[in-house]
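Can you keep this structure in mind? I'll have questions shortly.
The complex is shown incomplete by one protein chain, all other protein chains being positioned as in the whole.
Showing chain A:
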Amino acid sequence: MASLSATSLSFKAPSTQSTRISQVLRKASTFQSISFGRFQSSKSLRLQISCAAKPETVQKVSDIVKEQLALSADTALTAESKFSALGADSLDTVEIVMALEEKFNISVEEADAQNITTIQEAADLIEDLVQKKPAA
């Protein structure tokens, strides 16, 4: 802080307004970079959590979804595709959850089952339950 004031004092003679503007601009740019960095780190954090499910789990979930909704074998199913977008009504979603319960030998609570809307969420929940099960 002392150095800053010293510099401001030293540059006082020439155009003070320009230095202040440049200081403000510098501050603004640093603020921008900080916020951008934060945005990046939060985004990567989020990506880390969502990538916790193994790809073969996601693949198995996609297979079950395709079989349940009678989709053709070459429909592209991404991890983010919602069940409702694929033509599943709420009963279909419950049936998919039951099929996953049978396939992975887990037991999904009703509260958890309400939040499943995409394939990725289902895979994450399955991974969670599979990990918790041997510990119990």
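By our rule, contacts are C-beta pairs under 8 Å (C-beta built on N, C-alpha and C of every residue); 3 or more make two chains touch, one makes a residue touch a chain; residues count from 1.
Basically, contacts and distances are computed from a predicted model.
The listed options are "Small ribosomal subunit protein uS9m", "Inositol-1-monophosphatase", "COP9 signalosome complex subunit 6" or "NADH dehydrogenase [ubiquinone] 1 alpha subcomplex subunit 6", and the UniProt record of the chain not shown names that protein "NADH dehydrogenase [ubiquinone] 1 alpha subcomplex subunit 6". Across the interface with the omitted chain, chain A contributes residues 67-68, 90-92, 94-95, 98-99, 101-102, 105-107, 110, 133, 136.
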